[in-house]
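Before I ask anything, here is the structure I am working with.
Note that this complex is displayed minus one protein chain, with the remaining chains in position.
Moving on, here comes chain A:
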Amino acid sequence: MAKMTMVQALNLALKQEMAADDRVVLLGEDVGPDGGVFRVTDGLIDAFGSERVMDTPLAESAIVGMSIGMAIYGLRPVCEIQFSGFSYQAFHQLENHAARMRWRTQGRLSVPLVMRAPYGGGVRALEHHSESREAYWAHTPGLKVVIPSGPRNARALLVSAIRDPDPVIFYEAKALYRAFREEVPEAEETMPLGRPQLVREGRDLTMIAYGALVRTALEAAEQLKGLDGIETEVIDLLTLAPLDQELLAASLRKTGRAVVVHEAPRSFGPGAEIVCRLLEEAFYYLEAPPVRVAGFDVHPPYFSRERWYMPDVRRIVEAARRTCSG
């Protein structure tokens, strides 16, 4: 198996899906000869031509709105928004139309589009380039929100997202794009949407994370073991909506303690929903109040102060020790 970065793995997913299904088309700003600003679509215009890899004018609402029309017609558009911070200009198309079309037509029309967008901090980017606002999408009935945490699951989840009959917001942590390589099989691989994964077993504490922070959580788990002998179970959510709490609750019943980690602002963020579900499902198993380690309720700081905003190993370890000490 070849070792790939997440960018290469995503490229492989797109390339194979396009080869297998001529309904799959790509569109977005600079996705053609330039290969996208992060090069995820690199070389695809050479392989599939400009009819299938469409460089669009600069207009996010139109990119998504046009994708809705193409999806209704039966194509499988995968549109790229260069940075999630610019996806808000397409918000109303997703909220008002993509998320509702199946519902408002009693299942006659559906919108099987994927909106890919790099999200989150960690690469010292410009203003408006580091937001982690996935809660906006997860709050919208009818949308699915998928966030991979590494090359291999990014490839498999993107294939599944493209084949999914519903609109999928596919958030790619740009901190992960080239952070590390992983073995990715050439042969087709898919992963079910809406199914979290246990990535580390433990008996003392449940840690729930997604995207770039799964790796941070795993590092924290390692430190906790070394420092305090705390055995941490780490769950990678992979899909934020629809959110499946079964695995999460089962883990909490075992450990009695939970820490939820995300980059999104803390208030009304995904952590609030996850903790609430844990309380509903496994309240009587709790040994201590669940804790959120999240971004502060401020806009992501400009790059030199960015590291004080994003949850890091130190903050996660501190929170975990606090919740385990009671």
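As a convention for this text, contacts are C-beta pairs under 8 Å (C-beta built on N, C-alpha and C of every residue); 3 or more make two chains touch, one makes a residue touch a chain; residues count from 1.
Assume contacts and distances are computed from a predicted model.
Visitor: For the chain that's not shown, choose its UniProt protein name out of "Pyruvate dehydrogenase E1 component subunit alpha", "[NiFe] hydrogenase, large subunit", "CRISPR system Cascade subunit CasC" or "ABC transporter permease".
Guide: "Pyruvate dehydrogenase E1 component subunit alpha"
Visitor: Among A:Met6, A:Val40 or A:Met66, which residue is in contact with the omitted chain in the full complex?
Guide: Considering all chains, including the one not shown, the answer is A:Met66.
Visitor: For the chain not shown, which residue from A:Leu14, A:Leu75, A:Val123 or A:Cys324 touches it across the whole complex?
Guide: Residue touching the chain left out of view: A:Leu75.
Visitor: Which chain A residues would touch the chain omitted from the figure, given the whole complex?
Guide: 25, 51-52, 54, 56-57, 59, 61-62, 64-75, 77, 89, 92-93, 96-97, 101-110, 141-142, 144, 164-166, 194, 242-246
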